[in-house]
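Once you've had a glance at the structure underneath, I'll fire off some questions.
A single protein chain has been omitted; all remaining protein chains appear in their positions.
Moving on to subunit A:
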Amino acid sequence: MNIFWYELKAYRGTTLLWTASLAGIVLLMMAMFPSFAKDADAFREVLQSMPEAVMKAVGLQLDSITSLIGFYSYIFTYVTLCGSIQAMHLGTSILSKEGREKTADFLLAKPVTRGAVFAAKSLAALTLLLLTNAVFFGAAGLIATAVKIASFDFGIFALITLSLLLIQLVFLAIGFAAALLLPRMKTVLPVTLGTVFAFFIISFIGASTGDGKLRYLTPFQYFDRSYIAAHGGYEPEFLIASAVIAAVCLTYGIVRYAKRDVQAT
């Protein structure tokens, strides 16, 4: 447990910052909803003049954008982008820390198994993400209730909000795997940003071309918000895809972490 508490404390600051940013985004953007809804017709006209591919790429849906859920779905694209960066950065950083700060000789010379270290670190990361999501959920729920014009389906709102956590878990696992791919991970941020943006761009292209198979390639497309709004649930095949990716990355992480040689300083 001491490693768990230590890691929680070590990432307290960054997690606080990320949580504040995510809550900030949702508060700020949702605050614009009332004025946006008031001028809905004028806005719709502007949007109609835009090419369809662009609309799809940025995730705008003409018929739903003026509803609260529709608007929320739209801004959620950027929430998930930020959340993914947070999650992957956390995953990569927490596992590669010993290599980067050369503290492996400290931690792994202690009477703990590598499995226990991995477990403590991943649990700490999970806890931090859960905390982030709890705060985000609260902030999003509050602002949505405050700015609503008509009543909205809270169940769907909750499902959309919860998809942040699910995408974050996938990226956390990807981060774990990324941390262990190289013998010594020195640059967490470039690797994180590179990976997340690559997936985001694939998502962008996939959405604008409407290519169904491309959707499997990027976690950003796993939780389609118009599907959630229409069906009141997640698409099972993509839930499975998320679970498979997370499981594969996690297993790889556990095995590599236990077996690899820790690079000499």
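One rule holds for everything that comes next: a contact is a pair of C-beta atoms (placed from the backbone, for glycine too) under 8 Å apart; a residue touches a chain by one contact, two chains touch by 3 or more; residues count from 1.
To be clear about the criterion, contacts and distances are computed from a predicted model.
S.K.: The chain that is not shown, which UniProt protein name from "Nitrogenase iron-molybdenum cofactor biosynthesis protein NifE", "Membrane bound FAD containing D-sorbitol dehydrogenase", "Ferric reductase" or "ABC transporter ATP-binding protein" does it carry?
M.R.: Not shown, but named in UniProt as "ABC transporter ATP-binding protein".
S.K.: Determine which one of A:N2, A:S35 or A:S151 touches the chain that has been left out.
M.R.: Going through A:N2, A:S35 or A:S151 one by one, A:N2 is the residue touching the chain not shown.
S.K.: For the chain that's not shown, point to the residue among A:L108, A:L181, A:A198 or A:A230 touching it.
M.R.: Checking each option in A:L108, A:L181, A:A198 or A:A230, the one touching the absent chain turns out to be A:L108.
S.K.: Under the stated touch rule, tell me which residues of subunit A contact the chain that is not displayed.
M.R.: That gives, for subunit A, the contact residues 2, 6, 10, 101-106, 108-113, 116, 259, 261-262, 264-265.
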